[in-house]
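The full complex has more chains than appear here; those shown keep their coordinates.
A and B label the chains in the order they appear, each numbered from 1.
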């Protein structure tokens, strides 16, 4: 089901070089500095419930495609808003799996298909493509495996040869599962990432309560800006003590601001009081990116910005199923003017690493590579979300490398909540990098010895350096 | 003049697979669900006037290129505004043809060249490229052929193996030529498409008269919104009775609106009275897209949206020659926020098919594929107009497939007013699809048996399903 030389150029000199390059890093440990796996899995190390709960119900890549072809989310048992955990609602997981299997052809040509085939083949030994015909066989084989010790979360972590795995955690998360992992004596390195969106975005669900919680947890008076900033500092220090090396920021735009202190203070007070004027919500987020960049200069946490997703585009789906249900849609994103206030304040700082992601590929060659090829603090994150795909990765390398070089990039992020897809995703990235380097060498634009160095850098060294891992 | 394996990868495994895939669909019937051929041709079945009137004077792809290099439209006999029919003005068609032939080198690297060579070779048996030298030989051979029964419109339709051909017709068109075709007993299936731009865009030439005519044709009182909407419903029903399965909408932007009923009514009344306020023209078009989507939910007509063309950019050319003279220029087009009102109202309807086109390729991977990969109603039209070309089609597949999959696309549209180019255009699309699938198989991203299924789906099945043909 998996061809040994998949994703390489089909023929010729570039293929031969890609094969050799890939050989040197295919077994390198996985460094996963950004993702959304659940620390509870590794803390409690309980078996996954069933194939449907594992593969289908939490994965918006999968159910968005099925939904786009008229299959209801209800029939797949996708968790509904207000329902605790990942539990499906009144759906036989075997029936949901059959729907999935019958419609597996919809994923032709998508990265989801590559990831799934990789898991099915390497973890469960399947040799025949999933289909309506073998749906039950698939289900039973996987279900049986999940009940074995080899498929407990920690065993999978080890089997996948993960050196370090970062989760993403709200600023007010007590990190109890991370603590539990530490205390358990298990050697797997699972580190948190500080994500303050829920206390920075005034339109975030529960924003007011989140602020209150932030104050309580830190003993700071968050009714004024100084106290609020100190509370964030305090949480960052706690995250750092728990192993965090990075922060993450998901904003609608890349807008930053650098207001005079008193103006920023008054802005915060309006936001805190819920008495925002027009533009205040966005301006406060903009100001906070600059404030948080300043904190990164102080404490050395690498800063990540993921802008450009219009969240919860489909109102009906949002009302019934809540966030993260495949209805987040990218939109045009401007970086050059937006980032200027922050960059003019901290862009030349030696101790600051600021990683930019985008869902708007037009910015790779126009804005992001030129910015990253100049500012000392800037690095380009890998192709993200919908662009975490063979064509997307190749476009990123083709459009960013000539201006930013390789050394202003940071290796691969799997960014996934699907544990079993982690090895598959890293493998795709390694193959695409090998293919890109193979072409450069075959076209005599790079020497072969350099390509062997680069494939190591892209797989291991750059990510460790950028995330200080 | 035409290489058997043109447009496939030049070498290797991908080429070999592309050849095999193409072999299975090269003779499949042509399904043409969207185009601009003239139903009068098939109703009256009269011979075309001469080579210049057939190939050159109606084809803005051709004369725009000649014009861009300093050749006057007058010297080519391009029809002028106010002049009836396609008749050229005081120009010897043979002289115009010589100018075209002498400048045929300008089309190197363009799809126009591929289409013309295909027609010249397969229909008229030419083996030598058109040039100044053989201009007269070309002219005479074609002119002679056009006077034979094999080159009458219906004979060409049959020779081209067209299963169904859709025309595009104003909402107030009485469809008399479609009726004449039906009554003639000829078996060729030529169906109309409902295009209401001339009664929805308040800046359309003759808008006021068009509304009046709409009222008269349907017996509805179009001075109020309800009567106007019912008049549209009535025309849609008539179009459907004449074989239409789709509507088409050409807007400057993809903006939609969902106003409260009373507000929409007052907006219509201002538009009807010609007393528009700032923004009313665009807002009314936006509201009407949502209203018309609602009608598609009712009557099952597939809806097509073609936004993003700034029409009649060149004022001098427009004043002398009128519309559709090669001076329509694409502009950046936003979909995510623009379509939200319509999608939040009808996006989850099972009985609704809404096909999106774009002239702004940046939206393929950023907006269109993510939207189509989620909303049940949405499908992506093929690469359109300036992007109906080998490179354009390949970019569409490369940029849209990973997120939307193949099954949220709808096969090919030739969108042409050039009858003789229809087989050529479909052939190019089939070859590019074979080339794309060939590469996926050669890179082991798709199994070969799947590619054979897909090439059928992309050529025949998806278009029939999307347009209910």
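Operating definition for what follows: a residue touches a chain if its C-beta (ideal position, glycine included) is under 8 Å from a C-beta of that chain, and two chains touch if they have at least 3 such contacts.
Values in this document were obtained by computation on a predicted structure and should not be read as measured data.
J.: Just want to confirm the stoichiometry: 2 copies shown, so how many copies does the whole thing hold?
T.: If we count all chains in the complex, we get 3 identical copies.
Keep in mind that, in the parts below, only the chains that are shown with their structure count from here on.
J.: If we count contacts the way the header does, which residues on chain B are in touch with chain A in the complex?
T.: 11-14, 332, 334, 336-337, 340, 343-344, 347-348, 350, 362, 365-367, 369-376, 378, 398-399, 401-408, 439-440, 442-447, 450, 453-454
J.: Looking at the complex, which residues from chain A come into contact with chain B?
T.: 2-3, 5-12, 64-65, 67-70, 105-111, 114, 129, 310, 313-317, 326-327, 329-332, 359-362, 386-387, 389-392
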